[in-house]
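All protein chains of the complex are present and in place, except for one that has been dropped.
Our next item is chain A:
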Amino acid sequence: MLTLHYMTLIFTLCSVNYLAQAHTLGDSLREQNPDFEYIIGLVDKLDTKDIDKSKLPDYQLLEVDKINIPDFAGMCDRYDITELNTAVKPYYFDYFLKNRPDITNIIYFDPDIIVFDKLSHLTSNLVEYNIVVTPHITTPYNDDKWQNEEDVVNTGVFNFGFVAIKRSESAARMIDWWCKKLYEECKIDLCNGLFVDQHWAEFFPAFFEKVLIDKHLGYNVAYWNLHERVCSLKNEKWFINENIRLQFFHYSGYLIAKPQEVSKYQNRIDFEHRPDIVPLFELYKNKLLTNNELYWKNFKCDYIKPKKVKRLVRVRKYLKLPLEKLAQIFES
């Protein structure tokens, strides 16, 4: 019998301080999806640091300066560390598309994700679709807590802790366009419509063909959608709303240093009212500790820039005063 076997590559992106998370994601993939190749894209340098090699995770590491990003120095100069970390995402896709002809599907996961199931639902969707994205929410919040529906609009309705593509003309065009956008406009500037890589992805369904907005409730479960998803454990398997298999959980904004908080980015979900998620976070904490989170977290990323200090503040103010006065006259 003829069986088509599509090769799938999964990658994540982080700096050395997040290697425990990337390690944990890798372990979950190895357990659930051993056929998939896993690569940690490192937005950092290894050889500048005094690293205990025995603690390095047993996965391929691909440093960002090895993937030939055109004018990478310019990007480092423009972007702060958050912006840089997200701006390189499409460039990694581009690198894999061009340098790994054996690979058909490429999946990105944020490092703070654990995969809980065999990703066959996803790979079968990638037979039909070119691009798969996940929405933050599939039902309204109906409350006034943080983050709310307009915050989600402002930063992007799709969460870009996950995106999957199939090698195709449409996906290649998407990656090309996305690289172009993130070269200069991977900023956090909400008043001008910019929120790193994520907000740009809002265009995917309008610009490209066969984009699946996957509403499967087991995908990308995180603080932003726990209002519509209840977790339960049955026979050592995790389920959402009783009978939907949990595919992957995203521990966005969770800090081991503040284990009583679900996420630093929100105030809707807490452990007291949501005992169902407590074991999922216990599990995560333990895995991170086993994977040396306390060791890795203190490494400083090579791409962090010193903060710009604005000097001569008073001189600036006085030099601007005459024209500012004039502007005020015209305004009134």
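We adopt the following convention: a residue touches a chain if its C-beta (ideal position, glycine included) is under 8 Å from a C-beta of that chain, and two chains touch if they have at least 3 such contacts; residues count from 1.
We take it that contacts and distances are computed from a predicted model.
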item	value
Identity of the absent chain, which is to be given by its UniProt protein name, from "Glycine cleavage system H protein", "Nucleotide-diphospho-sugar transferase domain-containing protein", "Putative solute:sodium symporter small subunit" or "Phosphate ABC transporter ATP-binding protein"	"Nucleotide-diphospho-sugar transferase domain-containing protein"
Full-complex contact with the absent chain, from A:Asp80, A:Glu149 or A:Asp276	A:Glu149
Chain not shown: contacting residue from A:Lys55, A:Lys98, A:Lys145 or A:Lys215	A:Lys215
Of A:Phe203, A:Phe271 or A:Tyr295, the one touching the omitted chain in the full complex	A:Phe203
Touch with the omitted chain, as defined above, among A:Gly74, A:Pro101 or A:Gly193	A:Gly193
Residue of A:Lys180, A:Lys237, A:Lys264 or A:Lys305 in touch with the missing chain, whole complex considered	A:Lys180
Footprint left on chain A by the chain that the document does not show	135-140, 149-155, 157-158, 173-174, 177, 180-181, 185, 190-194, 199-200, 202-203, 205-208, 213, 215, 311-312, 315-316, 319-320, 323-324, 326-328, 330-332
